[in-house]
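Partial view: only certain chains, each at its native spot in the assembly.
For clarity, chains are labelled A, B and C in written order, and residue numbers in each chain start from 1.
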Amino acid sequence: MSILHIVNKSPYEKNSVAMAAGYAKEGDTVLLIEDAVYAAVKAGSASAKLSGLDVSVLGSDLAARGVAEDKLADGVNVVDYAGFVDLVEAKDSVQSWL
Amino acid sequence: MKLTIQVNEGPYQHQASDSAYHFTKAALEKGHEIFRVFFYHDGVNNGTRLTTPPQDDRNVVNRWSELSKEHDLDLVICVAAAQRRGIVDDGEAERNGKDATNIADGFRISGLGQLIEGAVQSDRLVVFGD
Amino acid sequence: MAEDIKKLMYVNRRAPYGTIYAWESLEVVLIGAAFDQDVSLAFMDDGVYQLMKGQNTEAAGMKNFSPTYSALGDYEVTKIYVEKESLEERGLTLDDLQHLVWEDEDDDWAERDSIHLVSRAELADVMAEHDMMFNF
């Protein structure tokens, strides 16, 4: 069954992005919200942790932090809260890496 | 889809309650059913009517109360977590000999079983925290 | 109702005492045991520290809740997964953890180990079989 892995902490502060990446399997999605959105920035050293994974990022949290969408790593999807809800529905379960 | 939402942190200190609120609102707008919002750990602090946030900021507590009124949302505060942190309704005040209450409109205090029931009865459990 | 039986996983990733998540999470497990669901506990990251032997909170002035883990078997919580990579990174082995057991009523109450040491990849597979993950 597929899992939506939600992460909300910066990859430079906590290990939760790395753990989510370690647990994400084929068919899963990693959703970055709150301070985790920084993990999706291409030029940041942490973006490598997510390479090869299906990654979405919450647009309102990106904008709040001044991260322009053209700074994101290739293939990262930007979603709004409606898209967040759709991801929860599309996957079979949800794991929040708090 | 039927959802239970869990909120583990109080207002303002962490964004968790904001994220949970916006998610809940978006789910309702899409026609999904929110079976319950369960406030656990410091999340119980979302349920105090005594906050007075700055006028140019959002009012986290009132927003939940209003969403509850509008959509008949079940906002449940965990009783054990509330006792540790001082969130009190009339029943708790009487039981524990407290001289005041602080619970906000739309919230109710109940047991942890309500979280388990939420998970069992819902299609998804989505947890917001620190 | 049979259709209401779900596979629930409690995911424990925090050290005890520094924050209350470990203890309040255990309170959910104890209450949840009354609901007759299919329950597993996963310990990974600093969550493996929750199971350490020999916790003594007297000088710290906090409540030592670690003895409660050994009662989980009586609550029919018998599937406890500990992630190998998390243990190793912290220089721990299963010998550093409490020995948690349950009694198998189908086999003359034979004592069985509750703890399963699994790799990250194996635990990811186990997690994917669950309907709901509880996070604290």
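As a convention for this text, contacts are C-beta pairs under 8 Å (C-beta built on N, C-alpha and C of every residue); 3 or more make two chains touch, one makes a residue touch a chain.
Remember, it's a predicted structure, so these values are computed and weren't measured experimentally.
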Legend entry - Whole assembly, copy number of each distinct chain: A x2, B x2, C x2
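To be clear about the criterion, only the chains that are shown with their structure count from here on.
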Inset, instruction - Could you see whether A-C or B-C has the larger number of C-beta contact pairs? - result: B-C
Legend entry - Distance between the centres, which are taken as Cα means, of chain B and chain A, whole angstrom: 25
Inset, instruction - Indicate the whole-number Å distance between the mean C-alpha point of chain B and the mean C-alpha point of chain C. - result: 27
Legend entry - Multi-chain contact residues (two or more partners), chain B: 8, 124-125, 127, 129
Legend entry - Touching two or more other chains - residue numbers and ranges from chain C: 132-133, 135-136
Legend entry - chain A-facing residues of chain C, complex: 11, 13, 44-45, 120, 123-125, 127-133, 135-136
Legend entry - Residue ranges of chain A in contact with chain C within the complex: 1-3, 15, 19, 22-25, 92-98
Inset, instruction - Using the touch rule from the top, collect the residues of chain A that touch chain B in their complex. - result: 6, 8, 33-35, 60, 80-82, 84-86, 88-89, 93-94, 96, 98
